[in-house]
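Here's the structure we're looking at; comments come further down.
Our next item is subunit A:
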Amino acid sequence: MLKTVLLQSAILSTPIDFYILLSAVLFTIGVVGVMYRRNAIVIFACVELMLNAVNLLLVAFSSYHSDASAQVFVFFIMAVAAAEVAVGLAILSMIYRNLKSIDIDVLSKLKH
Partner candidate 1 sequence: MKGLFIISGLGIFAMLAEIFKGIGLKKILYPVVLLGILGAFVVNITTEWNNPMSISYFNNMIVFDNFALAFSGVILATAFFWFIFANDYFENDTNITDHFALVLFALVGALMLTAYKNMTTLFLGIEIMSIPLYVLAASRKNDVKSNEAGFKYLILGSFATGFLLFGIALVYGATGSFDLMVIRAKISAAQGGLPLFFYAGVIMMLVAMCFKVAAAPFHFWTPDVYQGSPTVITAFMSTIVKTAAFTAFVRLFLVSFGGINEKWEMVMAAIIALSLVVSNITAASQGNVKRMLAYSSISHAAFMLMAILAVKPGMSIPGVLYYTLAYSVGSITAFSVLYNVAKDSGEGFEAFNGLGKRNPLMAFCMTVAMLSLAGIPVTAGFFAKYFIFATIMTTSFKWLLVLAVLTSAVGVYYYFKVIIAMYFKAPEKTEAVAIEMPVMLVMVITTLLT
Partner candidate 2 sequence: MLTGLLIIVPLIAAFLVFFLKGKNARIAALGFSVVEFALSVFAWYQFKTEPGCKLLYLDCTWIESLGVNFAVGIDGLSLLMVLLTTFLVPIIILSSFKNEYEKAGTFYGLMLLMQMALVGVFTANDGFLFYIFWELALIPIYFICLLWGGENRGRITFKFFVYTLFGSLFMLVALVFLYHHTGIQTGIKSWAINDLYEAGRSLTAAQQGYVFWAMFLAFAIKMPVFPFHTWQPDTYVTAPTQGTMLLSGIMLKMGTFGLIKWLLPVVPLGVAAWGNWAMILAVLGIIYASCIAIVQTDYKRLIAYSSIAHVGLIAAGILSWNQQGVQGAMIQMVSHGINVVGLFLIADILLRHTGTREISRLGGIRNVNPGFAVLFLIVLLGSVALPLTNGFVGEFLLITGVYGYNAWIAAFAGLTVILGAVYMLRSYQGIMLGESNSVTASFGELAPSDKAVLIIVCAAILVFGVYPQPLTDLAEPAVKTLLMSTK
């Protein structure tokens, strides 16, 4: 009983734009991280952070609209994220094999 009340009121009590704001902030943090760091792995992590910000937003909207499709969409995002990470890390390890470094500043042979 209490659970339901609590859960009912969760979405009611906190306006949707709070969630939008929160995810915007998280998203931005992710973006900044991508720009800020040089370590490729951490950059990946930051991309993941961005994706999660999106997930959060989607879920918020989903429960706002009481529509499950958004949550399903989140599944796909997770799948894609996993795939990307798998591939990305594979490439990274290959690069590491070749360069003994995953510092992205080293990865700027291609330019101009």
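Rule of thumb we're sticking to: contacts are C-beta pairs under 8 Å (C-beta built on N, C-alpha and C of every residue); 3 or more make two chains touch, one makes a residue touch a chain; residues count from 1.
Picked so that all candidates are chains of the complex that A comes from, given by their letters.
Note that the structure is predicted; figures quoted are calculated from it, not measured.
By the touch criterion defined above, subunit A in this complex contacts candidate 1 out of 1 or 2. Residue ranges on subunit A touching candidate 1, taken from their complex, read 16, 20, 23, 27, 30-31, 34, 40, 43-44, 47, 50-51, 53-54, 57-58, 60-61, 64-65, 67, 69-70, 72-73, 76-77, 80, 83-84, 87-88, 90-92, 94-95, 98-99, 104, 107-111.
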